[in-house]
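Removed from the display is one protein chain of the complex; every other protein chain stays in position.
Chain lettering (A and B) follows the sequence in which the chains are written, and residue indices restart at 1 in each chain.
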Amino acid sequence: MADHNNAHNSHGGERHEHGSLKSYIIGYIISIVLTIIPLVVVMNHMMERTGTIIVIMVTATLQFLVQLIFFMHVRDGEQPRWNAITLVFGILILLTIVVGSIWIMGNNAIGMKM
Amino acid sequence: MLDNIKEFASEFFVTGDPLIYGADVSIVLATLAIVFVLTYFKKWGWLWRNWLTTVDHKKIGIMYILAAIVMLFRGGVDAVMMRTQLAFPDLNFLEPEHYNQIFTTHGVVMIFFMAMPLMFGLFNIVVPLQIGARDVAFPFLNSLSFWLFFVGAMLFNLSFVIGGSPDAGWLAYPPLSGTQFNPGVGQNFYIWGIQISGIGSLASGINFIVTILKMRAPGMTMMKMPMFTWSVFASSTTIIFAFPILAITMLLLFMDRFFGAHFFTLDGGGNPMMYINLIWMWGHPEVYIVVLPAFGVFSETVATFARKRLFGYASMVFAMVIISIISFFTWAHHFFTMGSGANVNAFFAVTTMIIAIPTGVKIFNWLFTMYKGRISFPTPMMWTIAFIPAFVVGGMTGVMLSVAPADFQFHNSYFLIAHFHQVLIGGVVFGYFAGLYYWWPKMFGFKLNEYLGKWAFWFWNIGFYVCFMPQYLVGLDGMTRRISVFSDPDWTGLNVVSTIGAYIMGIAFLFQVAQIGYSIFRHEKDTTGDIWDARTLEWSTPSPAPEYNFAVIPQVHSRDEWWEEKERRARGEQPAQYGPIEPIHMPKNSAIPAIMGACWFIAGFGLVFHWLFFAIPGLIGVFICMFARSFSAHKAEYYIPAEEVERTEATLRGSV
Partner (left out) sequence: MAQSPAHGADHHDHHAAGHHDPQDLKLLGFWIFLVTDVLMFSTLFATFIVLRGGTDGGPTGAELLEINGIIISTFLLLTSSFTSGLAVLAMHQNKVQQMIIWLIVTGLLGAGFIGLELNEFLHLIHEGATLQTSAFWSSFFTLVGTHGVHVTVGLFWMIAIIIQIVRRGLNSDTKGKITVFSLYWHFLDAVWIFLLSIVYLMEVM
């Protein structure tokens, strides 16, 4: 099947990559490191509140990207990459839901305290 | 024992209101009549094989539309009853509790069970034919979507005779919709009716996106797609981003009501305003979900009946995509009065004003398309023309509402009611009617009677303005929504006029029913498959289209491919040859969607009444259906032999 996919892929050299053992192992190791960093920071109280939150969110986002690239192979497949485009818009809406809720409900809470 | 049964029955069935007894009797009689007719004419097998288990997008579309028309009737009866009460508030035609139930079910039925299925019906019938495909990407899932919608709608409507209707408004704001103030089962019906049909809508959204992205005929690039298909794409994209929010919001309300959780309760640290925030994150995109396809319909009809290319194709596409994105950034304008402060309100006021701009662009495009066109006025075009002033006025009052400080005056008044009815009826309903009249010949092979259709059109339009214009005035005068009685005598006159308008629209609906009934027996047949002399590929097939749609998949060269092909033929060129007829690969019918729908119904009914002995077997049934499908899907396809295709084509085309 894989060869057939290759045959009708119009983009010459570029084709369905299924990842290699190497890429899975690299992804796994980076994920472990990115999990340990925030754990260490939190467990040992190495930073103040804002710094910790930034570390947690940055490592989580990086790990999400690692999973997307090394495990879910979001960069592969035929052009145009509708799956990646959907994901980008999905993340835009995700941020809208989360940030919008926090913003609106946070302002609400301020209003109630006054 | 007998007493126990009596006690159970008096709570289980809705009792005490003569209107509901009347409805009970008519429901039972109608059911008996249907069963009798099906049995007498031995049509059960035909119904099951040809319709209930079908995966053909054209038949599924027809079932959606049929269900939507029934629901339009139900929602319309609700509306007329409300208007009757408001014209004569002292007569107590409806008790306040009953009035609450009716405005709730009117809203829910009209949006979820009328507008949505009518929209999916048009998607189903038109999209595969317009893009030169043989079916949608996932025909089985399509059938499942229909059954989830249908089961959700039936579950919701059941509340009216069993258990009691919901009465907390169409969006069921807590704490009113929580157990504290609403201990009955009505709100449970609301949650599960919407949840089950919502899953179906989400699946349909995915299905149509994949269909449009992957199944277009060769040569049809994105920028050569017909405008209705573009509108379906924009609407489906909005569906897949908005409906997950609805699903979770309903889940959380269910957790509150079923398990005693504290998301939206007044005690336990909950926050009812979070529900309002979440439901409008879905709710605002939802209005664009239903109106975008209407814009698509107008783009088709206006080009066909002005006999011109659509003006400003690229700007139309751009406007549609922008609308579907910005629709996610305006939700807080539904609760400016909640008290989130000036920053939040200013942001959402501005985004709301911005979204009016692409809509304005589209209006001008339609007008410019008509400019210097050779316009004819059959019913689809009449609805299109009527839409423009109705939507412009409705849109302008929307911009008025978007001004946050002014909204503190308009909020929840009849001004708002008039505004959203004007855009939803003037935009969505007029649009879907235009679509229905336009594609009716493609669905059934004959045209609806134009004479009766024009009567229906004028009654609808006059009734519409008579009904809603007074509501703007009475709203500015301070009348709020959701009241069944009022004491200000100044409001009486305007309310009576509004009620007269509602009745005129009711008569208009009867004209449409008569129109359909009459046209079934006496009609103009569509022998060419292209009764309007139209522009896009769906008109290149016979009417109604054969189950495989296209004997040979067409090759697309330009936007209005079918029009160009006709031009080429008029110049004396040979009709395009797309290659020999080959065996056609088709999906088999499946009973699983209908059975799975039934299992969902049982599960939903059990969860409504907290009957786990219903809910658990129902959910197990759902999972068994999923596994049954997973294990049998690879056997669910077959080929139509080339000879059979040739025979069918000869019969269909022979009558030309």
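By our rule, a contact is a pair of C-beta atoms (placed from the backbone, for glycine too) under 8 Å apart; a residue touches a chain by one contact, two chains touch by 3 or more.
Please read all numbers here as calculations on a predicted model, not as lab measurements.
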item	value
Displayed chains contacting the withheld chain	A, B
Contact partner of the left-out chain, one of B:Ile5, B:Leu19, B:Leu66 or B:Ile248	B:Ile248
Identified contact with the non-displayed chain, of B:Thr221, B:Ser487 or B:Ser630	B:Ser630
Listed residues B:Met274, B:Ala303 or B:Ile355, member touching the removed chain	B:Met274
For chain B, the residues touching the chain missing from this view	132-134, 137-138, 202, 206-207, 209-210, 213-215, 217-218, 240-241, 243-245, 247-249, 251-252, 255-256, 259-263, 265, 267-271, 274, 278, 281, 553, 579, 585, 623, 627, 630-631, 633-635
Residues of chain A (touch criterion as defined above) contacting the omitted chain	1-2, 4-5, 7-8, 18-21, 24, 27-28, 31-32, 35, 38-39, 42-43, 45, 49, 52-53, 56-57, 59-60, 63-64, 67-68, 71-72, 77-78, 82-83, 86-87, 89-91, 93-94, 97-98, 100-102, 105
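Keep this in mind: only the chains that are shown with their structure count from here on.
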item	value
Of chain B, residues touching chain A in the complex	209, 213, 237, 240-241, 245, 271, 273-274, 277-278, 281, 325, 328-329, 331-332, 338-341, 343-344
Contact set on chain A toward chain B in their complex	82, 86, 89-90, 93, 96-97, 100-101, 103-105, 107-108, 110-112
